[in-house]
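My structure is below; once you've seen it, I'll send some questions.
For this view, one protein chain was removed and the others were kept in their places.
Lettered A, B and C in written order, each chain numbered from 1.
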Amino acid sequence: MARVGVFVCFCGANIADYVDVPQVVEEVKRIREVKFATEYKYMCSDPGQGMIRDAIVQHKLTSIVVAACSPRMHEKTFRKALSDAGMNPYLLEVANIREHSSWVHQKDKKAATSKAMDLCRMAVAKSIANEQLHEISVPVTKRALVIGGGIAGIQAALDIADARIPVVLVERSPSIGGKMAQLDETFPTLDCAQCILTPKMVDVASHPYIELIPYSEVIELQGFVGNYKVKIRKKASYVNFKTCTGCGACWQKCPVKVPNEYNMGIDKRKAIYTPFPQAVPNKPVIDAEHCTMLLKGKCGICAKVCEKGSIDYTMQDEIIEREIGAVVVATGYDMWDPAPYEEYGVGRFKDIITSLEFERMVSANGPTNGVPVRPSDGKVPKNVVFIKCVGSRDEAKGIEYCSKICCMYTTKHTILLHHKVHDSHAYVFYMDIRAAGKGYEEFVKKAQVDTGTTYLRGRVSKIYRKGDKLMVRGEDAQIGQVVEVEADLVVLATAVSAPKDNPELARMLGISYDKYGYLSEAHPKLRPVETAKAGIFLAGCTQAPKDIPETVSQASACAAKVCGLFAGDTMKKDPMVSTISNEYCSGCQNCVKVCPYGAIVTDEVPIGYGSKELRTVAKINEGVCQGCGSCVAICRSTAITLAGFTDPQIINEIVSI
Amino acid sequence: MITLGSQGKNTFLEDVNVKSGANVLECYQCGKCVGTCPVSQYMDFPPREIMQMIKLGLRNECYMANSHWFCLTCSACSGRCPREIDIPAVMEAVRHLAIDENYINDSKKVREIRKFHEIFLDMIKRYGRNYELRMMAEFNIRTRNLFKDMHLAPKALLKGKIPLGVKPLKSAKAIKRMFAIAEKLEKNK
Amino acid sequence: MKKLTYFPGCSAHGTSEEFDSTLKLVLKTLDVELEDIPDWNCCGATSAHVMTENLAYALPMRNLVLAEKLENTTMGIACASCYQRMKVTKVHMDENPELAKRINTTVVEEGTYQGKVDVKSMLQYAYEDIGLDIIKSKVTKPLNGLKVACYYGCLLTRPKNITKFDSPEYPVSMDQICEALGATATEFDYKTECCGASFSISNTEVVENLSGQILAMAKESGAHAIVVACPLCQSNLDMRQPDIEKKQGIKYDIPIFYFTQLMALAFGYPIDQLKFPKHIVPVEGALANIGKVEPVPEKVKKPIKAVEAESEVK
Partner (left out) sequence: METEVKDQLVSIEKPQLIAPPNWEPVIMGILCNWCSYAGSDLTGTSRIQYPPNIRIIRVPCSSRVDPWFLIKSLQTTADGVLVSGCHPGDCHYISGNYYARRRFLVTKKLLNFVGFHEDRIQFSWVSAAEGPKFAKVVNKVTEDIKKLGPLHLYKKENFEK
């Protein structure tokens, strides 16, 4: 017969104040299988764990129940205590008498105590049916996939590759670089984004351990940690990258002009183009939506001028497959569209631009040669109003959260404006100045003093026209007066938002995302780069808005996690997985259909012992199984058992109250 | 100087929240309402400051402010408030509380505004509809400002802008009864 | 022939008679028959809710209940203030049956509120239920050459969750109706700024200031006239205009039309039926622009100069 030991925790006053712990101990002692029961102030402490270890040996216990906080808190701790005493760690059960009783029934000690007793009884009943389980080890494919080639993806790829682990870097656009490639100088040190980014981009292209697959998207991910299979769709570029030299003859001659995404549509690019001069790879692609040859079969100029014969109008999308062991997702962010700010006349007034448009204008390689201009008449503005928190911290029109970077880049913009237009004056409407970072407050102070920018604390209420000026009205809450600024140009620090297709991507990868569309980390403080799915990690703004220093730190952390995962040849895995018993399986394959991980395949076994005739049964790959239990519940032949959550275990819990 | 911390629980905040259905605690003092409000410059304390005063529990000061009397319920501010606070409802709550608790701001402007509304309601009570000429006249008499807008009157009358009589409702009695019940409801709240 | 329940509002026979009568002309052309709510009462306007919560709901509710006795499913309201009171009451009653029950105890003889009748402003009705195409098809004398600033005021589109019509910041329905009539709607940034509304009598200083800004912005936009859909707006902008001009020392001379007056004009009704003599600011100057051709502006504004893609090639 089973010999169960029960340990009831006081959790200081947390449990003891609302549950009569000694009475619970007395009650469990009445259970036949319980051979030892005691109480202690802090079970998770070293002496607490020591009690468990001692009792196991002394009372020859066969399973352990700890009645304490949620198993999500300390299950691991107590399992370890069992191991240390030479007992199989999975013979532990935790009764959650804190979160589920003492904390939620604080006004009724009697009821809380009686509930705690029931919870203990259930745990004891379950533990009797517990079996010894052993961690599973699975082989790993030591190759990483990085999705997205912004600074996050670039950094992660380089760090992983430097550890001599092969990396596949998939970037959707024709070039890597992301938003950082669009920036001018960067806070808080004002070094030029291009100068620090382009060497890294070139490193990616030339790294022997990196396979760069540009102009592509991941369309399917199968398998499990250490053993993923990924499908990538390589979009037709209509240019043979192997032979193309990037000479540029084609795009110089192409007659079709298209708004240039890289310059936020301020100028035009051609239908065959590289997004920007420093692009990596520096090979053009044909934009099939605009090329007249591909649309109507008319033109063909680029093919004529290309000396290398690299143009191929018949090229098709291509599906590439790779085997990988881990994934870093670094799909970055989108800029929030300020259209809902009707009171600012967004969309009606040309001289209202977004921060990224401003960034392009002041960039030396930008469409206006580095000088900000008014889109309406091309004049250089004197009075520029910057409005912060546009779309951020605004649940009515935008998003609830703080975008974190706009305070700093707006400060930077006042400096850049001052540099480029000496007789200009900047006005900043702000609610707070959030400058928590190394050197950030110093940067803000210096900018304020050096540029003489006027800071007005308040959210802008309205913008209207007066002649060719924009009148910007808002309260300056410091003096409690409504002020109006006569502006030549208004720059909106629009919010950072999650990439639109993140939810779709998350579903494809089997990870979760929050209500805004940012991909969710496993724990906000202690596992900030991992996802809930083993082997998938997050870097950069795809997890939440952040600036470059933070993005790069996170990317490097991802690389460290990937390297850690690949440190051995095999990996350990939780043993809570399902198995199918051949004898019972009827071969109906219902389970195959419901398994979300594709862990179940079919197999052939002899119909009877020694028989040559075969029949079909289902078989589970324990490396792939994540232990959800869908198959168990669907199987009509009760052929499937999920370790740790077997029918006897759960039924025991049910009937033992 | 205002001393905080001695008055205990902020019951004023609770009263206003319950009555308005808004949550004043959500206000983060951005001031968008103030820049929006067409009459904020006439208020003793513009909407943002009223919000803060409610948070501080300054009941008397809020009641005695003219702000809630000046509020036109134009809803411009609430349409723009990033925290979606129903500011006119808050103003209305303060006003109704002040009326219920008999706080009377006796400045000339507030007296006039209040008079106007009282007379208007009185018109409805009497005729079921508004009787514009009579109302203007009564307003001027009751605010002791006999010649206010008199320069407009001849022109307006001449142009038939202001009718000389009103057709009272057939069911004027029903209206009177309605007033009586509504007043009772108001008291039993 | 469409039928529509009509709530004229107190000002229909007084200050805004020209709105009421031109509305009727226009609807005749558009084949809509109005059915007055029998023995309707004042909606309480801006005053009821200022003083008491229950009356503010009770007064409109009586009208809503009376309207339910007619067969039509929609009630059209001319005055923006009445419209807002009625709509607020309807939305709140529909959302909160408890409250509806309580308020209903004040409406003794008329019956139980059921929420059957939808409430629309006449502008909304013209825009949504009649539509620009039909309006356009009835135009016989297009208003080409007339530039108008459409002024909606605060009550027609706000609050958004109550009115659920057009935009609270930059509505366009009236602009589009005016354009359908052949007029040009100017880019007018003060469309929904408040005119001072109920302070018309009790706080003239405020009204003069607010309405003054609206007039200035309308002028700035190049409009010959302002078009409104609310008697309160009309009287604040029209009646007070001479005083405002005196105060500011600027001559505006901008007549304030009801959109129905312009519709009737474009539909070909003779001028003497449009009640223009009721206006304080004379309308003749503005109407003289009809038929005039706009001169081409001297300087066509240059677009922003962009560096061509070619020059980027190294």
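Some notes on this structure:
Here is the rule we use: a contact is a pair of C-beta atoms (placed from the backbone, for glycine too) under 8 Å apart; a residue touches a chain by one contact, two chains touch by 3 or more.
In this text the structure is predicted, and so the values were computed from the model without any measurement.
Counted over the whole complex, the shown chains touched by the missing one are A.
Residue-wise, the contact with the chain that is not shown comes from A:G629, picked out of A:P275, A:G391 or A:G629. From the options A:D108, A:D191 or A:D432, the residue with contact to the unseen chain in the full assembly is A:D108.
Not every partner is drawn; the one left out touches subunit A at residues 30-33, 70-72, 96, 98-101, 103-108, 111-112, 114-115, 118-119, 121-122, 124-125, 507, 510, 512, 532, 576, 594, 596-597, 626-630, 632-634, 642, 644-645, 647, 650-651, 653-657.
In this text, only the chains that are shown with their structure count from here on.
Between the Cα centres of subunit A and subunit B there is a gap of 51 Å. Centre-to-centre spacing of subunit B and subunit C amounts to 24 Å, using the average Cα coordinate of each chain. Between subunit A and subunit C the centroid-to-centroid distance comes to 50 Å (mean Cα coordinates, whole Å). Multi-chain contact residues of subunit B (touching two or more other chains) are absent. The residues of subunit A that reach two or more other chains are 343, listed in rising order.
Within the complex, the subunit A residues that touch subunit B are 343, 393-398, 431, 457-462, 473-477, 480, 482. Those residues of subunit C lying in contact with subunit A across their complex are 167-170, 187, 189-190, 217, 220, 301-310, 312-314. On the side of subunit C, the complex with subunit B involves touching residues 10-11, 13-15, 17, 39, 41-42, 44-55, 58-59, 62, 102, 105-110, 154-155, 158-160, 168-169, 192-194, 196-199, 201-204, 206, 210, 235, 239, 243, 277-280.
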